[in-house]
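A protein chain is absent from this complex, but the other protein chains hold their places.
Now for subunit A:
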């Protein structure tokens, strides 16, 4: 991918053409990148740094890239051959080939050509899959076009355009994390980007998606550029009658991007994920599975709820220097995203403790409401209603009870959002001067401690 500058959102256009030659059973891939028609060409260093063995295995590709590039100010189109088969960049050979003149025309762009002996269907499927993932990043200033054709079959040209968030394009100045949010939303709405539009069975109303995001960044120093870690978590409710209903609502595939490229999660990152205090969000992490894709397996999750998560770690500046370990940022960013979800959507991700307490809220509210409503003292009732913010004409037993319950639940949730270590000390019902003298024992009255069974 061309470099993405976070300060100047140049428009980029990328056209990938895959053509299959039946004569030599090779698939030619031509990738054309233009950075806003009036822009720069490619920097050859980018190619030098490619780790080609992780891209395509040796049996399918000879490692040769043919690169043609020109900047707007250049008079000619430069042509190179790059042999990436050699693993050490210094020994990678760069062969310069004769340039083509531009004859006074003003344009820029880079074209990369490679030839692979792989089935075109496998390749197209892999590339599609890649771009489905890239769409999550939802980078607004890139337009990607995928063209496939079979040279021996006329009219077989097929075009597929991947545009970031074509249904709801944001302004170009949108931050990366906002793009990531809407990208993951689209991904979830289209069931993993397997549909072309949002699934109407599950998501007739957009309220079914609850989105939270979190950011953590490391500081810059002269040795390395700062790292950004962005996390988006989405909780969605699925309809069981949808054909795409995956019975894996108890699983979350963690999507991971590093410097705008989808990649697999390192072992140390997986370890960090398992150290997060999921319990305080009412989640039980049973297992972390790493088989190419990272999957978090949950116990006890509500059957129609699905959790989707994406992590994106990138360097704030290009060129990137030596990669810093990002583990310390992961926990911070994931926790921030979960907290963000909790704050913006009251009632979800309640810890087990809070859930247990909340189950008593209706009983307590009913009791207090019962006390207020059965009183024969109008002043007392009036004061209660005014404390609750109720108008006297609203008074029905249900209104009072609901109001009290709502307040109780909000206190419980507010306490649930506070860090575990801080003990919430609630004031007591009657504060009187007895307390000053007392040796305050914060113990429960243990059942069965009576001297005798008191049976009156």
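Everything that follows uses one rule, which is that a residue touches a chain if its C-beta (ideal position, glycine included) is under 8 Å from a C-beta of that chain, and two chains touch if they have at least 3 such contacts; residues count from 1.
Convention: contacts and distances are computed from a predicted model.
**Q** Considering the UniProt annotation of the chain absent from this complex, which name among "Protein BYPASS-related protein", "Elongator complex protein 6", "Meiotic recombination protein SPO11-2" or "Casein Kinase substrate" applies?
**A** "Meiotic recombination protein SPO11-2"
**Q** In the whole complex, not just what's shown, which of A:73, A:204 or A:371 touches the removed chain?
**A** Counting the whole complex, the residue in contact with the absent chain is A:371.
**Q** Which positions on subunit A touch the chain that was left off?
**A** Subunit A touches the chain not shown through residues 353, 356-357, 360, 363-364, 367-368, 370-372, 374-377, 380, 383-384, 387-389, 404, 407-408, 410-412, 414-415, 424, 426-430, 434-435, 437-447, 449-456.
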